[in-house]
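For this depiction, one protein chain was excluded, whereas all remaining protein chains were kept in their positions.
Let's turn to subunit A:
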Amino acid sequence: MLSRLVFVSAPVLKSTAPLGAGLVQASRSVHTSQQSLAPVPALPEKGGKVRYGLIPEEIFQFLYPKTGVTGPYVLGTGLLTYLLSKEIYVINHETFAAASIGIVIVYGIKKFGPSVAAFADKLNDEKVSKVREVKELAVSNLQQAIEDEKKEQWRAEGRQNLFDAKRNNVAMLLEINYRERLHMVTNEVKKRLDYQIALQNLQRRMEQEHLVSWVEKSVVKSITPQQEKESIAKCITDLKMLAKIEQARPTV
């Protein structure tokens, strides 16, 4: 009881200084629990073992070395006999009432004890499972995050390949573009040259034609009327000859 002073606030303790300090120090020898609130000391999971629901197991263990297994029972019987025979405990109507309520209590505990205990355990388990769910969810989320991170790292490695491929693509595009333009240039140049060639051909042809027509013109011009008459007369005689030859042939 005096050890509770440790949990009392310091100013209050200071006010009871002379007497209080002495009391606290004196009672420190009988302290059995830790004197601080954190960490919270662990509790035993089950209560102390009892036999017949009333008598702690420690009494049986205590008497075992001297009196063996039947010791406590003999003690109990003797005590009971003593109380009854000396009428220290008088049997009267209350004994019957006691027996009656005793039967009710024992029956109640035997019948409903396990189910009530299971219910209490279930309440506690529900509490624990709710919180455990949160923890599990957090853990699984974090694990998922780790997996995703690893995947991202792998992807990041692969990104180099991606960049190389893209670089290649771009280079190819540039190359294609360059070649296209080269082709275009070539074509344009060829067109220009073709034009020049065509121009030259045209020039030559026109010169030839001009020359030919000039020659023809000059020939025609040079044909004097005298020559013209002669040639025409010759043509006529030739034609008459041919006609005679033709007329002479039909019989063949």
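Structure notes:
Note that contacts are C-beta pairs under 8 Å (C-beta built on N, C-alpha and C of every residue); 3 or more make two chains touch, one makes a residue touch a chain; residues count from 1.
Here is the rule we go by: contacts and distances are computed from a predicted model.
The complex includes a chain that is not drawn, and of the options "Autophagy protein 5", "Ubiquitin-like-conjugating enzyme ATG10", "ATP synthase subunit a" or "C2H2-type domain-containing protein" the UniProt name matching it is "ATP synthase subunit a". The residue from A:84, A:104 or A:239 that touches the chain not shown here is A:104.
Across the entire complex, the residue among A:55, A:83 or A:116 in touch with the chain not shown is A:116. For the chain missing from the display, the contacting residue among A:83, A:109, A:128 or A:173 is A:128, taking the whole complex into account. For subunit A, the residues touching the chain absent from view are 37, 40, 43, 47, 91-98, 100-101, 103-104, 116-117, 119-121, 123-124, 127-128.
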